[in-house]
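The following block contains the structure, expressed as structure tokens.
Yeah, one chain of the complex is gone here, protein chain that is, but the others are all in their spots.
Up next, subunit A:
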Amino acid sequence: MNNDLIRLSAAELGAAIRAGQTSAVEATRAYLDRIAAVDGDVNAFLHVDDEVALEQARAVDARIAAGEETGPLAGVPVAHKDVFTTKDMPTTAASKILEGWRPPYDATVTERLRDAGLVILGKTNMDEFAMGSSTENSAYGPTRNPWDLDRIPGGSSGGSSAAVAAFEAPLATGTDTGGSIRQPAAVCGLVGAKPTYGGSSRYGLIAFASSLDTPGPFARNVLDAALLHEAFSGHDPRDSTSIDAPVPPVVEAARRADVAGLRIGIVREFSGEGYQAGVLQRFNEAVELLESMGAKVVEVSCPSFTTALPAYYLIAPSECSSNLARFDAMRYGLRVGDDGTRSAEEVMSLTRAEGFGPEVKRRIILGTYALSSGYYDAYYGSAQQVRTLIKRDFDAAFEHVDVLVSPTTPTTAFPLGERTDDPMAMYLADLCTIPTNLAGNAALSVPCGLAPEDGLPVGLQIMAPALADDRTYRVGAAVEAALRDAWGGELLAKNAYAV
């Protein structure tokens, strides 16, 4: 196994491949070996096909050999969340209803990874249809956190976060609907970003809640995350809600990494009861660090944020109940009970009952309830009004500050099984991340240390206005650089699966 290659950052690996010091094939082999060695413990991947990955790598090496102008990540392997369609690999969204399904087309994000020369190693585990905060809702078994195999890797993009934390991939894709990139990044000690809504394409992304779903990157450091962000983002005419504007200068911001004169607001509502002491301690230290680097820190109140979680658990299930109606057992996916005597409607109901897991059923029923006549105004309608209030709170805050900060999650990674029978407790994992999704702006989580009481990673969340994604990278990179000096190296090197 070539640990020297695996230890390189994505930016360094890409540079080494371009300089001819190594190749896409060698890098891909190193990571495939690593996956074979550790994924039995971690279960980050749902599908890995060595030959398909190596074939992509050979093609990239040929492009480089032919003198093609390739980007900074050409030849670098990536783990791809199983919610994006891929025509050369199965796509299941971790659901039984799509077991073995091979889509006839690539998602835009998939296509752009290929165009940038990234090598897709395989598809990562997730909560079924991206509904969950622990990856325990996967129909194919839970993923484990490399920091402690008895704990959750976060969710819904938990396979992606675990893969990067266990050095099974230098980069991974995710999707963030209520925190599904930032929360797993935080609890696995990684960088994860939720781009501005509409900044990355939803075409070919299996829909959960269409007004919230946002593809974004995972990486071991801020610059790598920015490079991946840049590689797959930008306007897509095939997505009706894609923004026709240039990708914010995230790579430049990650390299700049200074916060002198920047105005930073601490969200007062994301503190106190329900927050782990060690999480708040590391968060406060990070804020002091930013202040010592020349940022101007003030406290900001966003009173509507306390109602974001209830609003989200009406809006997201409502959209999901509509989106998942497409799984009807007729054109693709599972079909159960078609014995020649049953009607299409009976076959549909049996298939959906068998193909969907408990959390997906719970959200379909909840969404159907919230959209029912008689309840619509009280639930869905009120939730949409709360969404307006949250946007107003952000707008008011960003008149005085450049970014807002909070802990990414109230607690560190919790033990597997702890919250599976208590949906409301599970939902609380997304308490701090949800407002950004409801308002559609940009946010990033960067590691800010280990909680003293359990030795597990804590994430600092940085929130910026829509299309100001670069500010989150700038602040994240500054925190990362300062903490790297303080720790004497990478935080991730302290986890059990570091190489």
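Definition applied: a residue touches a chain if its C-beta (ideal position, glycine included) is under 8 Å from a C-beta of that chain, and two chains touch if they have at least 3 such contacts; residues count from 1.
Here is the rule we use: contacts and distances are computed from a predicted model.
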{"item": "Omitted chain, identified by the protein name its UniProt record gives, among \"Peptidoglycan glycosyltransferase MrdB\", \"Aspartyl/glutamyl-tRNA(Asn/Gln) amidotransferase subunit C\", \"Potassium-transporting ATPase ATP-binding subunit\" or \"Branched-chain amino acid ABC transporter permease\"", "value": "\"Aspartyl/glutamyl-tRNA(Asn/Gln) amidotransferase subunit C\""}
{"item": "Sole contact to the chain not displayed, among A:Ala94, A:Leu416 or A:Ala466", "value": "A:Ala466"}
{"item": "Option from A:Val298, A:Ile365, A:Ala396 or A:Ala496 whose C-beta touches the chain left out", "value": "A:Ile365"}
{"item": "Residue numbers in subunit A that touch the chain omitted from display", "value": "101-105, 197-198, 211, 237, 240-241, 243, 304, 307, 310-311, 313-314, 321, 325, 328-335, 338, 340, 342-350, 352-353, 356, 358, 361-362, 364-366, 368-369, 372, 378-379, 381-389, 391, 423-424, 438-441, 466"}
